[in-house]
Structures are given as structure tokens and as C-alpha cells.
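Shown here is a partial selection of chains from the complex, left in place.
A, B and C label the chains in the order they appear, each numbered from 1.
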Amino acid sequence: MNKPLHLSTFIGCEKPYMEAEVVLFGVPFDGTTTFRPGTRFAMQAIRTDSFGLETYSPYLDKDLEDVSIYDGGDLDLPFGNTEKVLGQILAYSQEVLEDGKKFLMVGGEHLVSLPTIQAAYQKYPNLHVIHIDAHTDLREAYLGEKLSHASVIRRCHDFLGDGRIFQFGIRSGMKEEFEWAKEHTYLERFTLDTLKEKVQELQDVPVYVTIDLDVLDPGTFPGTGTPEPGGITYRELLEAIKHLQSLNQIVAADVVELSPQYDPSGASTAMACKTVREMLLTLVE
Amino acid sequence: MNKPLHLSTFIGCEKPYMEAEVVLFGVPFDGTTTFRPGTRFAMQAIRTDSFGLETYSPYLDKDLEDVSIYDGGDLDLPFGNTEKVLGQILAYSQEVLEDGKKFLMVGGEHLVSLPTIQAAYQKYPNLHVIHIDAHTDLREAYLGEKLSHASVIRRCHDFLGDGRIFQFGIRSGMKEEFEWAKEHTYLERFTLDTLKEKVQELQDVPVYVTIDLDVLDPGTFPGTGTPEPGGITYRELLEAIKHLQSLNQIVAADVVELSPQYDPSGASTAMACKTVREMLLTLVE
Amino acid sequence: MNKPLHLSTFIGCEKPYMEAEVVLFGVPFDGTTTFRPGTRFAMQAIRTDSFGLETYSPYLDKDLEDVSIYDGGDLDLPFGNTEKVLGQILAYSQEVLEDGKKFLMVGGEHLVSLPTIQAAYQKYPNLHVIHIDAHTDLREAYLGEKLSHASVIRRCHDFLGDGRIFQFGIRSGMKEEFEWAKEHTYLERFTLDTLKEKVQELQDVPVYVTIDLDVLDPGTFPGTGTPEPGGITYRELLEAIKHLQSLNQIVAADVVELSPQYDPSGASTAMACKTVREMLLTLVE
């Protein structure tokens, strides 16, 4: 009887940890989400539906079967205690980086990018962040809490400082946030048109890429908690990922804010899956 | 115990009637809808989900918090008696205009634009109408009834006459309707490309804008009763609204035909919410 | 223009606070829910759908129009900080009781009953609790957290002590919980058959009633986060509520764990609405 237990990894990510160049892991946390929760279900849905994809990318002409990726599963997190959650994510990310690997983290709400960016910053003090999103995420606090999905990039600025954050696709925020960004970050409104150019500037520094999938138009990608109309198409996102190939020091990345239950058709989950595949193939050498 | 009852207005529309420059109100009527009813639920869904939006528009650089808008709630309408329903809408619209205010009406099926356009015409006899829609709405009658969502623009022509109606995005109708339009209205098929130019022509006459959200492609905006493929993107609609800023005498407007239950993801409702926000900010000086 | 803003109260609960005998309020919190979140949406759905009910109960022969109930809206809660949330609920409940009123709280996850029962206990030290639920809720801790929906009745026992808690309909828990209950609470497995008899014993002491709607069979009531098959019918719950009429000192109550989005048919929400109506009419003299 040699049938093994069914291992539910992302398609083509079945290498052991020791051999892996890139670690994929999920962070099923949506504990500060105020409007519509559900990103906790993202990674589970992504793993299951990844089997509707091929392992080969005709965009990058690379194949997951040919590279070394370990699917580390999901972190087990204590809901209701945000600080403890962030601590666990930080510890895991640090460990992966210390072992000389890169990672792709899949959220969860955007707040979970805070500890993963922190871990990358600790290892690469010259870290720059490419932030693709519909929202500024630059609030000083939200409902009195400084640790919020609406504040995550502002919290990253706390340690990264000016000139390190590059924001694209932004189409929603308070007026104050747009004003603040003028002083402290690079922010392109509505589109990704300048991404290619900025990638050129960043090609030799360590870069972390955080993709909030709600940058996509909700007409295309309804499976997210805070749908913001007027976003980009999936082909535009694919194009952006192709530009990222020029980065020589991309050290880690994340894909966040899929809420699969808001799109029972599975189309949003399929977009998340394809984004994960393309980003994994971007992270490997 | 000072917690007030929860007032369910559209976000940022909490000014009292007396101080308001613009009145927002809902008309939850879908009584002549033959195919798939449900626009009666639109305004309720729009109010609830408006809290997923910001009050600030980075497109128009205006903020709902800075202007004076009253949310007048929904009209209570007797289903099954279409003439009585239209009479009530007419009376309410007249009252708002007589009080020197503008209004944004949210439907409901498109037939409810008939009395609001009538009210605007009574006050502004030189009224012109910008009509953004997938359908011609120019039938003389539908299933024997002259008061039908498929006839609403034809009924408006009954009193407005030739040269006053400008139709954009139209991609569905009987051959006769397209023929009739050649004589009596301006009709652009499929796109909004000539809207900018027509707005220039209309910039100094009183204009009413009626937006049937099914002008959007149903792939983007499935939450409507009569989905007609081949429509515009949400970014194209945003662009059109920006062009409307050149109108110096926009006197009232409406946004109709959201049927939120056909899009449980909430994406269609989010588009309706953002359209309402942008149109409110267009109506204020 | 005298049309008021639409006040979204539960049907028939429009009395001012000062005159009210009973206060209805919502606690939209599901921050420790590990399996499937969504009870935060319960009260909003209940208010909207309450208009599908009549105000008159033919079961109790009482009418909401004839009694004095204030709908206090929902508490605004900081997600991600459980202790702060519980503190706010406690403060609100204390205030209502100090003003000489009773309350019906609508959750939210079951953890939100902890502060409301605490508030009742502070005012009525001889408090007894009737707990109707599918789950024991008697864990010492869950995922390392003592403040969890799975521990709420155990936490109540911390201050109430033995002999004060009466559990009915329980059909799920760890073996240890069932063992523990034998020493510390009264626990009826699977059904409510002994409720009538226990109510007789409790008729002259202060009683708090907490109804976790997942006591209903999920075939009947699928709109909940942790569906546990084998539960009671809605008619059995109605019967139980009729038995509660014999309680002479019922001081407060709650109805928790509706997650309306898991039952888009609205049937589960309708059951929650009717339970709220019947419990409100039970609380008034």
C-alpha cells in the first residue's frame, strides 16, 4: 500500500526545505480587517485551485518543475492578539532569510506584510519596497490602532524612512495621506505606467515587492475585502511582473488581500494563483 | 446614554436638508422590469457599502466632508400601481428643485428617470439630457405599456423634442429604435468617445445627466437586470465623469439599474457607490 | 420637505432611550473566531430583514408596538484588540443596567456574552445563567488564549461559581469539557427537554439567558460559523422561549452567532429576527 498521504502544496512546489531556493508560506490572518473579513481563507483556496494552472509560464518561459520551491504550509496564529501574530510572522521570516533563502508570503490582510518587510530590512538595511495597491495604506492610525491594514506602509516608513517606498496604482486614501506621500514616498496614482522606469533605478539594490491584489479592478477581481473601482486589468499586472525581471536583488515578496469567498466563481483565486506562480518564477534565479 | 440611533446615510452626506446644496434620494422601484427584478434593493446596498469608500476623490480632488449634501432616504412607493409611483417621484423632485437645490436620484429601474427629468424640464425648459446607457430605451411601447423602462427616453422626447437628447454607449435596441434615433436624438454607438466634445457644446445650457449603469460591461459590472456584453470599463466611466466637470449648468442627475443581488461579491455595488460619490462631487459647485 | 432620514432600527423599536424599558444593541465583533468569521454582520442584517416580520407575536400574544424598546445601534469596536473590545461592551452594559433598564444584546461571536454577563452579575450577585447552545464553551483556553468564544462559559464560571449555569442542547465539546461539566454546571445533552423543569426552579432568582443560535440544526439554520449537525428545530426553540415566560426575574439576554453571509437565502436571518422579537417581548413586563 504505497499511496502517500495527499500533500496539499501549491502546484509544483514539492521540494524539501533544505534544497529550496524559495519558500512559499501562508499567513491566514485578517484580525484587523474592519469591513469584510476572509483573507484568512486565501492560501487554502490558492493551493487547491493551483491545480487548474499549468506549471509552465509562457510569459517568463520558466517552469515550476524546473526550480526549487518549498511550500511551508500556513502559520498557526492566535486570533484576537495582533502583536503575538506579528511576532510569529517575523520569527518565521527571519529564519527563512537566515537560512539563505528567499520567500513569497501569501496573506492574509495587508498588515501581515509589516513583519515580513521588517525581517527583510533587518537582513538588507538598504531595502527598498515596491508597493502595488489600490490604497495608500499610509494612515498614522485607524480606529485608534497603529497596527492596522490601513497603516501598514506608514509603519514600514517608520523604519525604512524617506526615499525607500515606491507606490503604484494608488487610487484611494484620505487627502492627508496623498499629501504626506508627496514628502515621503514615490506615489503613482491610478496606474503602473512608471513602474518600468522605477525598476530600472532599483535594479541593483535589495528590493521587496508587496502586491495587494485589490490594485486590480474589482470588476475583474471581486474577491477582496475592500473593492475599489477603477483599477488595473490583469494583463497590466502581468506586464508589471514582467518588468520586475530586471531587478537583480529581489529578496522577498508577498501577495495579499485575496478573499476567495467573495468570488465563488474562482476567477479571483485563479488570478491570485497565477500571480503566485509568476512571482515564484520571478524570485528564483 | 448618548449613543444616537444609527443614521444610515451615504457616507459623508449628513448635512441637514436646510443647509444642503444637493439632495441625494433613492427610488426603490422595479415594477415594470420584465426580465430580472431587483433594482429596488440598490440604494440600501449603496448606503451600506459606501462605508468601504473614502470621502475624498483623488480624481476630482474634492471631499464629501467639505460640501453640503443631505441624504433624503428612500421614497415609500406602492408597488403594482405605476402611475401613482411616478406621481410621487415627480412631486418629490419638484419640491427639491423649488427649494433651490440640485438632486442626485438613485434608482430603481430606468423608468424612474421619467418624472425626475420632467421635474427638471418644468424648472428649466431649455433642458438637455445626457444619457449614458447600453440600451436605446426608445421604444414607443413595451408589451403594450407606454410607461416602461424600455421606453423612458422616448417618453422624455415626448416633451423635450428633437435636439435635446444625447445618447452614449448604446449597443442594444431594435433596428427601428436606431433608425428613429437618427432623426430625433444624438446617439453614439458602443463608446463614449464623443462625450467630451458634446459636453463642450452643452456647457452653458441646463443639463440633466442620467447614467444607466448597464453601460458598463457586464463582465465588469454584473449586478444589473439586463446584462449586455460589450460595454465600457469603469475607468472609461470615470473619465466621462471627469469630462462632465465642464458643464456649468448641471441641474440634476441620476444613477440607475444597479441590482445588487446579482453580484454578491459587492463589486458592482462598489462601482455604483463610487459613481454616486463622483456625481455628488460633480453636482456641487 | 419633512421626510426624515431613514432610521434603521429593528422593527417596532423606536422609543427614545429615556422611555425605554428594554434596550436592544448590537456587538459586531468576531475577532477570536478561528473557523469562519462573519458574525460581525449579524445585527445589520437583522435590522434590515426585521421588516419582513410582523410586530405582533401570536405565540406570546404581545406586540412590539405596545411596549417600550430602544434600539441603541451597534457599538464601534477596535478590531484586533480583544481586551479593549470587552471593556467597551462591559461599560455599555453597566450603563444600561444602572439606568434601571434591561437589555437584549445581539452578537457577534459568543465571547461577547462574557462582559454582558459580567455586568449583570455585578448588579445581581445571585445571577443564574441559562445557556442554550450546541457547544459546551467550557475550554480553559483555546490556542493559548483564555479569552475565546470556546471558553466563554468557563470564564463566566470563574466568577459565578458552581450551581449557577444551566446548559441545554449541548452536542459538541472535548471529552474533558463534558467531564468538567458534571462537577460544575447543569448540562443537558442534545435536547432542551428539561428546560421547562429548570425554569420552574429558577423562577424567582435573577436570570440571564444566552442563546447561541447554533443550537439549531444547521440544516435549518446554516447561517453560523461552526455548524454542528444534530440540533434542534426552530419550533423547539420557540417552545423553549415560551417556557421562559415563567421567569419572574429575567434581567438581560443575548442572541449570538448568526453569520448571515453563510445563508444568503435569508432564512437564518429570519430565524434570528424572530428570536430577537420573541426575546424582546419576553424581557418586557
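The rule we apply is simple: a residue touches a chain if its C-beta (ideal position, glycine included) is under 8 Å from a C-beta of that chain, and two chains touch if they have at least 3 such contacts.
All figures in this text were calculated on a predicted structure; none of them were measured in a lab.
Participant: Can you report how many copies the full complex contains, not just the 3 shown in place?
Facilitator: Full complex: 6 copies of the single sequence.
Here is the rule we use: only the chains that are shown with their structure count from here on.
Participant: Any idea what the CA-fit rotation angle from subunit A to subunit B is, to the nearest 5 degrees?
Facilitator: 120
Participant: Taking each chain's centre as its mean C-alpha position, how far apart are subunit B and subunit C in Å?
Facilitator: Centres of subunit B and subunit C (C-alpha means) sit 42 Å apart.
Participant: Which whole number of Å gives the spacing of the CA centres of subunit A and subunit B?
Facilitator: Between these chains, centre-to-centre, one finds 38 Å.
Participant: What residues in subunit C touch two or more of the other chains?
Facilitator: Answer for subunit C, listing residues that touch two or more other chains: there are none.
Participant: Give the list of subunit A residues in touch with subunit C in this complex.
Facilitator: Per the stated touch rule, the residues are 30-34, 37-38, 40, 76, 78-82, 143-145, 147-148, 261.
Participant: Contact residues on subunit A for subunit B in the complex?
Facilitator: Contacts found on subunit A: 35-36, 171-175, 178, 189-190, 217-220, 222-223, 226-230, 262-264.
Participant: Give the list of subunit B residues in touch with subunit C in this complex.
Facilitator: Those residues of subunit B that touch subunit C are 1, 3-9, 17, 44, 48, 71-74, 92, 95-96, 99, 264.
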